[in-house]
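Structure first, commentary second.
A single protein chain has been removed from this complex, and every other one stays in its place.
The block that comes next holds chain A.
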Amino acid sequence: MMSFMKGRVLVVDDDTALAEMLGIVLRGEGFEPSFVADGDKALAAFRETKPDLVLLDLMLPGRDGIEVCRLIRAESGVPIVMLTAKSDTVDVVVGLESGADDYIVKPFKPKELVARIRARLRRSEEPAPEQLAIGDLVIDVAGHSVKRDGQSIALTPLEFDLLVALARKPWQVFTREVLLEQVWGYRHAADTRLVNVHVQRLRSKVEKDPERPEIVVTVRGVGYKAGPS
């Protein structure tokens, strides 16, 4: 477990008190936090600190959180966890669609936050060399790469995890709840919109025609499963 205790976390939040408190909690848990309060400076800070994870408040002066999220996602697959005060459908979905991996609603408990961060930072320790096939894709789990006809497809770690989870058991239909537990690490029912949005994002990258998915197939009323190889 010590392997991911060291993690650089970029906190993008304009509320200094909260940022400081987040710093206290994160340091207490062994993370290395760095801070930026302005949306316009967030991208520069990101490039400079090269964090392992970004904690991003949605309401920011300057560029808003959604925009910052989009910019970071454009150049990196680093996990992004949104902090939001609004759990209303639109805000959360827009945030997820702009590239955030997960979100956490204020007010949250420190333990909750740390669990979310850890779940995002967790990589299976020393993954065994494993080759998976799903549709016409070849997945190298240890090498963290997905290839179609030798062409590699860039996926964020979360999208990669999602794809691997489906590909490991192609015979199984995964409910959204099961995926939430396996990929996001939620033990109890959480927002199934997380799954819906990220399946859409994954499809837009790996499917030949996202309108007619062949890799990640929807099973109506149940969930998702891997398409036939």
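Criterion: a residue touches a chain if its C-beta (ideal position, glycine included) is under 8 Å from a C-beta of that chain, and two chains touch if they have at least 3 such contacts; residues count from 1.
We take it that contacts and distances are computed from a predicted model.
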Hidden chain of the complex, named as in its UniProt record, picked from "ATP synthase subunit b", "2-oxoglutarate ferredoxin oxidoreductase subunit beta", "Sensor histidine kinase MtrB" or "Sugar ABC transporter permease": "Sensor histidine kinase MtrB"
Which residue among A:Lys86, A:Lys169 or A:Lys208 touches the omitted chain? A:Lys86
Missing-partner contacts on chain A, residue numbers: 15, 17-18, 21-22, 24-25, 28, 59, 83, 85-89, 105-111, 113, 187-189, 191-192, 221
